[in-house]
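In this view, the complex is presented without one of its protein chains, the others remaining in place.
Order as written gives the chain letters A, B and C; numbering starts at 1 within each chain.
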């Protein structure tokens, strides 16, 4: 089974040279730590920055420079700053190549639910609905099952939807799966020590197993 | 009868302190020469400048600084530059207080025609349709009759329309007239030496004469 | 050039009335109009509708106005990090309208730009789309969203001049530029106010035409929500 850093590291291998990428809060943020040295990737922060750098040194903290998770950050050379309207114009206009975000549920046709649990305090969707409605490529980083042990890869989402038919790939502690255009989770890789059967048992939606199943390199 | 400079001078008396004003090509451009000294008015150029200054000295001409008539200009202190999208956001959003422009015809309900003559080469509407559709206050500067001696203040426009129900006031070589919300040209002032009868003869649309008719100060 | 300078935040808010709709700039606590919020607390104006991406924290930003019960409705994209907010919401004292962040930003931009409605893909298939017109363009579904305007927009900039021109700094820009365009009256507080002519016209983020009142604020706390540093 992968820990959250290993999930982030595996997702980082999906990055390609020249990509502009939006990273959601949580595990997706960790992906920044594993970007391969030989490629150039620019990270977008939807509150108005292209070119997120590492966290600042103690003496360099600037309250006027934060990411969408409200963490203090720095900028890399070649960064640009802009308004929220311009930022979402960028997102909605499909200029961002890849969005990586967390989810509560993903359905076998690529629907995602990640913003609201009925009966609990609703904090809001933030930029998630804009991102999932607009991204050319969406990868979800999440646990395969929830705290009650129920699968988060479902036939249909049970929680309120964030966006339809948008998730392309999922990386969990157990496996890497593609969401097929015609529906279904295609198993690509399993975590070290995890069997196909274990993935099957943890997946409520249609799991498609065929061809070689690789083991995730950690 | 007023010459074009006197028309511009009369229109300049409509300016109020704090106004942002868009001046069209032709007589409206001349209004800039007659802004009263005791008020602050900012001129907008729809190609992306707030704060048009005088024409440059010979050695200060900058090809990258022109007005909407493509003339070289300067900027006053406190100017700002922006894109065409932002410029028309400003116009459409009714942030510009007053638009002064020329016209071929104005109807008694405030319709304006000023962009196209059937059978002649059509050069385009430029920003005129956006301006007349959005301005809170529109003053037209034009000749009362055309070259064939026909009135340009009509019951209905005969030329292709630029915008509906938008002109508030007209200043011609003969007179100053308000376009009433309920329809009709209300005569306010006549040029020195011009009689009400002459204005009436030159006005095809409904002319409303009542109360004191002042003589335009020149 | 027109002079927009006023004496300070109390003069800025003097005519803000009970029941007014306000836009307040900022993302989290970054780029919020601290001085004007304080003046709103002093004035005690009530029944406000606040359009702001977030609702502050319990003891800073809009959170302070929630504590004093001055706000009856929030229009936001994310309202976490606030216990009092949660209490008022659950008790029904506070109404909340949640919007996708990009939709919120674009609706405000549309309000300032004279665009009464536009189509966006955000929210299609979700509860955000309920009651809204859906239309397909090039095989993709979009929903129709309308403009947002405010009686007063309250923004915070880094530098400003007497003509109302504004320059923001870093990610403190966020919602401030659009909000500046969408208020009937726009109030700008700045860290440094300079005479017209000192700022480069080519580097202005918000042209002065959008700003009716400007003043130099003081004592900016600029509280940080998540202080993260290199280990």
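By definition in this document, contacts are C-beta pairs under 8 Å (C-beta built on N, C-alpha and C of every residue); 3 or more make two chains touch, one makes a residue touch a chain.
In this text the structure is predicted, and so the values were computed from the model without any measurement.
Contact with the omitted chain, checked across B:1, B:35, B:76 or B:125, is made by B:125. When the omitted chain is restored, the residue from C:60, C:119 or C:220 that touches it is C:119. Across A:134, A:172 or A:203, the single residue that touches the chain missing here is A:134. In the complete complex, the residue from B:46, B:108, B:189 or B:204 that touches the missing chain is B:46. Residues 106, 110, 113-121, 135, 137-138, 140, 142, 146, 167-170, 202-203 are the ones on chain C that touch the missing chain.
Residues 17-18, 20, 40, 42, 44, 49-51, 75-82, 86, 88-96, 134 are the ones on chain A that touch the missing chain. For chain B, the residues in touch with the chain missing from this view are 45-49, 54-58, 61-73, 81-85, 87-89, 91-92, 111, 121-130, 133-134, 160-164.
What we mean here is this: only the chains that are shown with their structure count from here on.
In terms of the distance between Cα centroids, chain B is separated most widely from A. Centroid to centroid, with C-alpha atoms defining each point, chain B and chain C lie 36 Å apart.
Centre-to-centre, using mean CA coordinates, chain A is 55 Å away from chain B.
In terms of their C-alpha centroids, the spacing between chain A and chain C amounts to 29 Å.
The set of chain C residues touching two or more other chains comprises 109. For chain B, the set of residues touching two or more other chains is empty.
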